[in-house]
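Partial view: only certain chains, each at its native spot in the assembly.
Order of writing sets the labels: A, B and C. Residues in every chain begin at 1.
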Amino acid sequence: MIVLEVDIKKKMGSFNLKVSFQSTCKCMGILGASGSGKSMILKCIAGIVEPDEGRIVLNGEVFFDSNDKINKSPQNRKVGYLFQNYALFPTMTVLENIKTGIKGNKEYKRELVKEQVRLFHLEGLEKRYPEQLSGGQQQRVALARIMAYRPQIIMLDEPFSAIDSFLKDILHKELLEILKNFNGNSILVSHSRDEVFKFCNSLTIMDEGRITVCGRTKDLFNNPLRVNAAKVTGCKNISKIRKVNNYELEALEWGVLLKTNQVITEKITHVGIRARHLLTVDQKKENTMKVDFLHYAESPFDVQYMFRNSMNDLTKEIWWITSKKQFHTILQDIPKYIQFPAERLMLLES
Amino acid sequence: KPDTEQTIEDKSNNNDMTDLNIFIGAGLKNSMEEIKLLYNKKNPAVNILFNADSSGKLQLQIEEGAECDLFFPASIDKMQALEEKGLIKNDSVINLLTNKVVLIKPKGEKTAVTGFETITKAKNIALAGEEVPIGEYSREIFKNLGIFDDVMHMEINQGANVTEVLTSVSEKSNEIGVVYATDAKIASKSVEIIATASEGLLDNPIIYPVGLVKKENADVKKTEAAKDFLQFLVSDEAVEIFEDFGFIKK
Amino acid sequence: MDEMLKTIDFSPLIISLKTGIVSTIIGFFLGIYAAYSVMKVSKRMKWVLDSIFTLPLVLPPTVSGFLLLMLFSLKRPLGKLLYFNFNIKFVQTWPGCVIAACVIAFPLMYRNTRAAFEQIDLTIIYAARTLGMPDFKIFWKVIMPMAAPGILSGTILTFARSIGEYGATSMLAGNILGKTQTIALAIALESASGRYNKAGFWVILILIVSFIIITVLNKVSSRYSVVGKRWR
């Protein structure tokens, strides 16, 4: 069982990073708002940024310890870090770029490079220089380079951000395969919920340099516990609350009283509900609200509707997302009432 | 034609100051500076500007029309060359000083060389270039001694000027070297004289001529000042200073 | 020592400083302009210009001085033209010192700047263009700050070289105390006359001056480089 322990502090100008976590899972995901410090953590683990204090240990091997004045060089950490901006060597061809990290004899190198080229669909580009590649091609070269390096731990910083969805599906499959056969940890930073969900058993959620929640991916998507975690896992509807009693609250920003299944503890400050979990009903029931339709947006398979409490113009908009199948023309049958199913309400601490 | 050069200087100096440009061989610099001080005591209105450099360079600059009133090179050839080109005022040339050629070695060093005749016993020698005046004189001496070819087969370090020769010897880079007596005197802390060349060894004596440079549309005041300074150079006062520095009046 | 200081005319210091600063400024703009122009030219032309602009460094300074004298002497066409029509004279004047120093130091500024330009990421320049920035603004606000290390290096080398210039200056401008004698010329002359302590004095002075100027340049330029880079 491979363990990664991180407990570090780092101040960069006005930004403070202070995180501490242990990961034993095969692939840990990090989700967080833009600028919350995800890349910084990876840089600290890779040895590119030196933390002000703390400890980083991988599998018993101390990478960094401010007390013992240990700070292994990046070379000795054997960490495969996919830079967010790729960081390809501009003066090397694709082939040379991939080859850099490989240790072994010529024959082995050649074989491995060839395999990576195939795996990341880079055939025909071997002799090109990075500036002669498209964005997605560059990203794939960077991925190939890391994978050829055979690191102890793989850290991917938004590895598929520039790759089209068809190729992404293929690469997802291949990467899942690679990670399955890889006996080390990996960390994935991604803004795509689907990606995190697919790759990561455990998830760490960051906000402003701190870890807010940490747990099994599925659990966190079901019950994000904190406002910020709810946001980054894609919850579009969040409101401040006033507790009425243990099982009832007033959603202040929606202007509605809601019954809950869970006990509302004192710490709870917000309530959230995913846009897909709202129901539409024809008449007033428990946990329903009469709404005015504001506007809608369409995506290939879904429609997003935006409503507002029809009793109160000052409340926040509420998003409802529903699969398209059920509608042929979208603006027919606009619901009058929406329901907040009690079992779907997420009670959140801020 | 306006002369900005003049006007600029006129602004910076008093209106009645006269600038006198004098080109002197580098070896004359120290003595000429003292003479300048002395002269200015009597004639404060004359602003003497020296251009001290190797005589060949000065000759070239004058040929190229440099602003020069008085030329005082370390060799008569340079003067003659200019005279031939009509750049020197007729009859103004005075062969003012002479100098001696000496053979030197680093102070306190042993050498088998005892005089010019035995020069070939040295491992190597510092000599000025062929047409640097002192280089020319040295070669003349060797020819007259009949050892020219032998010397030319030695390891020769050719200096582009006397300073290089002097430094080479004083730093023991070369076993011996040939310089002017005046230079040897300046560097007496680090070199010593083995022998002085007798006058008979030179075809012509070493002469430091001084002459007025001919100028078109010359400024009368300037010409007069140049003449006056030339006169001063010949005076006993000036000659005394030259002699302090090891020159000999011709 | 005290005695000596009294007898020293400090004009070479002033002249050196003036020459150094003025020719660095001229060299700065000229070198940058040359480098900029060469960047826009075809490969073959680049090679030709490159070689020509490097020449003054290959030739011994005396030769460059000689060629300059042949160009600007009042007996030669160009010199005559300049003098009689525009009243400009380089022979035996302070501007001559500047010209000599400029010519000698120019290759340093040119090559450093060009190398710096070549290392710039073209995409950034394109971005500036698509944002409608006029070319001169792109040059001064985008290209120059990015090329700052190279420009600084070029400027310092240019200054150092022009302060230390002797051969070409003595040929073109002469060695006239109070007028064209720079510290470098003074050092040469004093050591030729065997006055080593005076020469030594000038050497120390020139070193101090250079230290100061280099420091100032470093400080000024560090304003333009984002973060002082240090490799670990």
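Operating definition for what follows: contacts are C-beta pairs under 8 Å (C-beta built on N, C-alpha and C of every residue); 3 or more make two chains touch, one makes a residue touch a chain.
These numbers were taken from a predicted model, which means no experiment stands behind them.
Only one copy of each distinct protein chain is drawn here, but the full complex in this file has the composition A x2, B x1, C x2.
Here is the rule we go by: only the chains that are shown with their structure count from here on.
With centres taken as mean CA coordinates, the chain nearest to the overall protein centre is C.
Computed centre separation for the pair chain B/chain C is 33 angstrom, with centres defined by C-alpha atoms. Chain A and chain B have Cα centroids separated by 87 Å.
Rounded to whole angstrom, the centroid-to-centroid distance between chain A and chain C, based on C-alpha atoms, equals 56 Å.
Counting only residues that touch two or more partner chains, chain A has none.
None of the residues of chain B touches two or more other chains.
In the complex of the two chains, the chain B residues touching chain C come out as 1-2, 4-5, 21, 26-27, 29-30, 49-53, 57, 60-61, 63-67, 161-163, 166, 183, 186-187. By the touch criterion stated above, chain C contacts chain B in their complex at residues 66, 69-70, 73-76, 79, 84, 87, 89, 91-93, 170-171, 174-179, 189, 191-195.
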